[in-house]
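Every protein chain but one is kept in place in this view of the complex.
Chain IDs A and B follow the sequence of writing; residue 1 opens each chain.
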């Protein structure tokens, strides 16, 4: 048995270059990777945090570059508990694309998924999207809103901790999309499924 | 391009693992200390500690029994239940923990037996081989208003999922005495198991229990003997069939000479195929031969 009580899948979306990977790496590794270039072979990053004395494991999934040509697989959104939609506050087009992303989220993600809008790169001098515009957009679409800087480590910890806390609360009130109750894990080991109504995940 | 992905070598992984283990060890020791400090039993099988807890619980119960503060008492009892939960997670087959749980529930005037019963159902669905839980269920059963029919159905469901299970057959045998109406059904279900897998011993024991009941009449037994002969034709080398056949013949026709011969044949065959118990069969044979 692993020593955590909750495991949540968090996925990031948003245009290429808005800093999704940097946010993940700042949070999970505490560093800011200079230069571009996706990390080959890394599917998701894991970080265990503590909320109310309980260990919560966050599994944070990145787009693997598939957002560049709008080719994110639908399965990427499946069974996500939280979804972070990121734009670059110094780049208007990344903000203009948000409605497109929302449509995709609506289509493939669970309706109960926790959604967070993040304006990244607040360390930049050349801001194009005022905070209030982001706030307004988030409010209209019923999302939690935060501005961050992966470079300066601003609000990054806060972002993920907020997600962990909210998901914990949902889990406690049983309001979470309950993926586990209907799926099976496929693994090399033989699992004995009695008369479960369950489905499996092959791991 | 090749080798872009760096993966830890086995050595590094081992080193990491060792470090992880060390970390865990420290965490474990810290935890142990905390547990010992709060005088919770580390080993759930030290019954002296459980008895001590029961004495404390009795004090708590008696001092609160006439006071309005029922909440305090129920919190206390709830904590005791949680403790047994933790212990059962660590060792699901701890006699003392199961007993303590039942004892606490019995001493709680507001015990939620229904919840307890549902927990049993859930647990047994995950692991139907823990006889502690089956026993516990039997105790709890008397406290909740579950109809016998529902419980028989639960038992049938468990057996349908896995009939190679002594516990669930045994539980079934404790549910009710056999009646005229149900004896046929019970014979059918046990025969299904015997024919599906005659090499599986669990159902043979259930058969033996059924046969021990006087309600099973000669006709039933004759039928069964016929069935066993059919089964033996398909599976001539299965010792359980031969043994059961001997039970039945002994019971039905102990002194008829042609049946005695049949019994002798069975034991001779058993001597051949079940070397481990050869002495036992020889003994039976000698008794048969000397008596006739």
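Criterion: a contact is a pair of C-beta atoms (placed from the backbone, for glycine too) under 8 Å apart; a residue touches a chain by one contact, two chains touch by 3 or more.
In this section, contacts and distances are computed from a predicted model.
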Among "E2 ubiquitin-conjugating enzyme", "RNA polymerase II transcription factor B subunit 2", "Rab proteins geranylgeranyltransferase component A" or "S1 motif domain-containing protein", the UniProt name of the subunit that does not appear here: "Rab proteins geranylgeranyltransferase component A"
Given B:27, B:161 or B:254, the one touching the chain that is not displayed: B:161
Contacting the left-out chain in the complete assembly, out of B:107, B:132 or B:191: B:191
Touch list for chain A against the chain that is not drawn: 16, 25, 29-35, 38-46, 64-66, 68-71, 73-76, 78-79, 93, 106-107, 179, 182-188, 190-193, 195-203
Where the unshown chain meets chain B, residue by residue: 1-8, 12-13, 15-16, 19, 160-163, 191-198, 227, 230-231, 234-235
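By definition in this document, only the chains that are shown with their structure count from here on.
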Between chain B and chain A, distance of the C-alpha-averaged centres to the nearest whole Å: 46
